[in-house]
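Input: a single structure, listed below in structure tokens.
One protein chain is absent from this view; the other protein chains keep their places.
Order as written gives the chain letters A, B and C; numbering starts at 1 within each chain.
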Amino acid sequence: MEKGERIELKEASVNYSTGGRNVAALDGVSISIGLNERVSVVGESGAGKTTLGRAVLGLVRLDGGSIEFMGKDMGRMRRRAILDFRRQVQPVFQDPYDSMNPTQNVLQYLSMPQRFLMKSSRAEMREKSESLLETMGLESDMLWKYPHQLSGGQKQRIAIARALATEPRFIIADEPTSMLDASAAAGILNLLRKLAVERDMGYMLVTHNMGVAAYSADRIIVMYSGRVVEDQKTESIVTSPRHPYTSVLIGHAPVSAGVAVNRPTELAGSDADPDAIDPWKLAGCRYSARCTRRLDECTRVVPELKETGGGGRAACHNPLDAE
Amino acid sequence: MSGIVELADLKIIFPTSRGDVNAVDGVTLSVEEGSVFGIAGESGCGKTTIGLALMGIIRKPGRSEGGIRVNGKDVSSMKDEEQRLFRWKEVSMVFQGAMNSLNPVKNIGYQIAEVIRDHSQVTRQKSMEMATELLKKVRLPATILDRFPHQLSGGQKQRVVIAMAIALNPKLIIADEPTTALDVVSQEYVLQMLKAVVEASNSTVVLISHDLSLLAEMCDYIAIMYLGKIMETGRAEDILANPSHPYTLALLDSNITIDKRGKKVESIPGYPPSPINLPRNCRFSDRCAFATSECYESEPPPTTMKDGRTVYCYHPRYEDGEG
Amino acid sequence: MTESRSRFARLFHTEAGTDTVLLRLLHSKSGLVGIFILAALSAVALLSSFIAPYSPYAIVASPYLPPSQSHLLGTDGLGRDIFSQMIYGTRLSLEIGFVSAVGITVIGTVVGVVSGFAGSYVDEALMRFVDVMLVIPSIAFMIFVATIMGPGVVSVLTVIIVFGWPPLSRMIRSQTLSIKRRGFVESAVVSGSPRYYTLFRVILPNMTSLIVANAMLAVIYAIIADASLAFIGLASTNSYSWGSVLYNAQIEGAIYHNGMLWITLPGVAIAITGIAMTLIARAFGDITDPRFSTEGR
Partner (left out) sequence: MSAYGRFLLRRAVYAVITFFIALVMIFIIPRLVAVNPVDIIAASQQLPPSAIRQLTVEFGLNKPVYVQFLLYLKNVILTFPPNLGFSYEYYPISVWKLISISLPWTLFLVGTSVAISAFLGTMMGLYAGMNRGGILDRMMSYAAMTTQSLPYFWIAIVLQILLAVVLRVFPIGGAISITDVSPPYSLPWIQDVVYHALLPMITIVIATTPVYSIIMRNTLVDIVREDYMVAAEAKGLKKSTLYNTYGLRNGILPVVSLIAVHFGYVVGGALLVEIVFSYPGVGTLLFNAILSHDYPLIQGIFFILAITVIGANFIADVIYSYIDPRIRYT
């Protein structure tokens, strides 16, 4: 891969105001992702993972910092450059039941990106749409189907087909399997992986499920309350997490029946009720109120995202030891 | 032996303009008093419908056939007032997605007290005291009494719902996806709480979930459902460690868990058939890797295996358990 | 696939996808009844000069005749045939109803979708204005404006349209907002869809049945508004609508001249039209409030 073929977030921030208070959905996030990398962003609700994906897609405005695509600041792109960016970076949304227009059939749905981003002719769009369906393992007569005639798994396959229609270099998939049954989820993730390998394509898989992340990504970025807390290669983060929060997520990830689990606890005692904490009110590390390894400085100083060796980074004053 | 729940060839049918939907299609099972019984299955398999039917709730124009006996009483033949007093006093429910199962315009204290007062002659003040006690059991402070549902987090609401479910010390508690839609740490917390209150009250629990890992952790017995019918039922550890029915096998195999990273997980091929006008053969035959001609001809009868489980399959996979 | 089919589909596909608006209408029994009544009324309107036995303006008999074979509804104070006035009134009332409905629907839809789609200042400004229009008593204000403009069809149409679109625009706006949040709109945006395309080809078709249903209700709203204006003497004096027939009946004291039919029939005609329109609108299924003002806050 050429140098500079990356998506780079530099101190990116996005603020929301809900219920009379301001919440930083993204709070100074700096990460760099190669266009051929298979990355997963993991976090619980409110972690900012969905906002991260939408910010990279240009669907939310940044309140601070910047996002660069192949060295160019997206905030300053003209329409032509934006269309070029859209051709190369495409999303797959969470809700397959909602991502298709009820008034359009599959052909119209698959044609739209080709029409506006590739300026394809009608015949080209038809041909391409058919071949996309074939790639997804779907019958070509599905072109005439409307969304209500399709199952969730089929719709999600078609959503992926739409994303692939412009031959993108990178896919951003936000919880693509969370609305699907487990038996259909594996199929979608396998398909995504297979396509990425075949087409030398990268992806960013946003998920709350550490199991899904570990299954589909080579690198995992863990977020908590708008900040990145850890960023490591999958194998090393699963076997030896450095941030206490990551270890909790991994400890609570689903396991196969019969596999032993060691569930790390959070701070004992009733004051550790995870539902009663508002992390945005904390001055230092936002995880500090729940953390078993809390030091005095954790409540005062925001930990920086530091190199941990082996190419990984963690934001913790008192990280776990590497194994 | 007669269990606290006895279902005899239960059918629940919802007529629609396109034909009858057989949400539950001939389920026979027995739940032993004091046990935790899991009902597993993917969306649309009828598990939630069974849960509601145990309380005598079948929304019109739906109807049931076959027997539902709970605590020795025939649920389907109850009179209005008898049924009202039976509900919650003898069977209560922890609802799926606590987000919406609380009345948005009343505070928590009122809602807990309301259940108590509608079932017994206690003063308003006494019922409030009882509500405070109940909240204590799920480790929520008394200040929650004055809060409205929209002011609570998902985990807090779910715990309020658990507190409500044990308010009248019912013999049977039905928990329908009690932790779905919660963050992993809250999930763990809510689960511990549910375990604790169940152990303290000696209630029987029917736990409905799509999450096999959760069921493995909580249940003594389990029934695996597919399209309104039980595929396999027996002791949870037997079934989850050594599945007999090809569907159970495929379901477990397709479950993405953190220990499966780097391995290939196969999804179940194909899609479930429409629940309208189901064919009178094995309903999994179309997607089954082991199907033979008899599977396409008639519905397999129940087979009891050596370890006591019941399997509805002509070709059970776990031969050692065969009777 | 042929292009013509897709155009047709785009125009008529509703939420249900393959279920076209027209099909839905024909499938519903009450919708059919509504269409039948509307067709009959339209026929009367179109053929009024053939059906009406007399000119509505001509003095053809003595004043205040009771209903009889030759004058089905009797005659008015000048000896004109009331039945003929009713027949001609059908034409004007329906014309006012449908012309106003088109105006209301176009303005209400455009303001609603633009407001909902554009958001921020545009939305705030438009909706503040709509709020004002909703709060002021519209019939009273119509009377106010019509007084100033003077009687006549043009001023009636103007005030009906000017005061008729705000509730619709509010409803279309909230519908636009909810559709805008749905995944397929973002999916169109990342597909490079330009704003006009997203608005008119992606969002708007999802509201077709809602818009059509409310256009039907706008017809009856306009007919009632016209009758109200006519009732206080603000209709044109040289043409007949059901409202002006009723107005004449009232001011000429029909109650005291055996004019029960004279005074009740215009209302019955309005009610029948209204029921037909409501039946058709209901067949689309997308209405919650027959007077399209369900928008809460």
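The criterion applied here is as follows: a residue touches a chain if its C-beta (ideal position, glycine included) is under 8 Å from a C-beta of that chain, and two chains touch if they have at least 3 such contacts.
Computed from a predicted structure; not experimentally measured.
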Next item on the list: Sort through B:14, B:86 or B:247 and give me the one touching the missing partner chain.
Entry: B:86
Check: Where the complex has a chain not shown, which of C:42, C:55, C:147 or C:174 is the residue touching it?
Finding: C:147
Notebook entry, point to check: Which of these, B:16, B:43 or B:100, touches the one chain of the complex that we don't see?
Noted result: B:100
Notebook entry, point to check: For chain B, which residues touch the unseen chain?
Noted result: 52, 55, 57, 59, 83-89, 92-93, 95-97, 99-107, 110, 114-115, 118-119, 147-148, 150-151, 164
Check: Which parts of chain C are in contact with the chain that was left out?
Finding: 128-129, 131-132, 134-145, 147-149, 167, 220, 224, 227-228, 231-234, 246, 250, 255, 260, 263-264, 266-267, 270-275, 277-279, 288-291, 293-297
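Here, only the chains that are shown with their structure count from here on.
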Check: Among line, ring, star, complete and other, which best matches the way these chains touch?
Finding: line
Check: What whole-number Å value describes the gap between the mean CA coordinates of chain A and chain B?
Finding: 32
Checklist line | For chain A paired with chain C, centre-to-centre distance based on mean C-alpha positions, whole Å | finding: 50
Notebook entry, point to check: So, what's the distance in Å between the C-alpha centres of chain C and chain B?
Noted result: 52
Next item on the list: Find every residue in chain C that makes contact with two or more other chains and list them.
Entry: none
Checklist line | Touching two or more other chains - residues of chain B | finding: none
Check: Which bits of chain B are touching chain A when the two form their complex?
Finding: 42-43, 139, 152-156, 159, 183-189, 210-213, 216, 240-241, 250-252, 254-262, 264-268, 271
Notebook entry, point to check: Hey, which residues of chain A end up touching chain B in the complex?
Noted result: 44-45, 151, 153-154, 181-190, 208-212, 214-215, 234-235, 238, 248-250, 252-259, 263, 266, 270, 273-276, 290
Check: Can you list the chain A residues touching chain C in their complex?
Finding: 57, 59, 83, 86-87, 90-91, 93-95, 98-105, 107-109, 112-113, 116-117, 143-144, 146-149, 159, 162
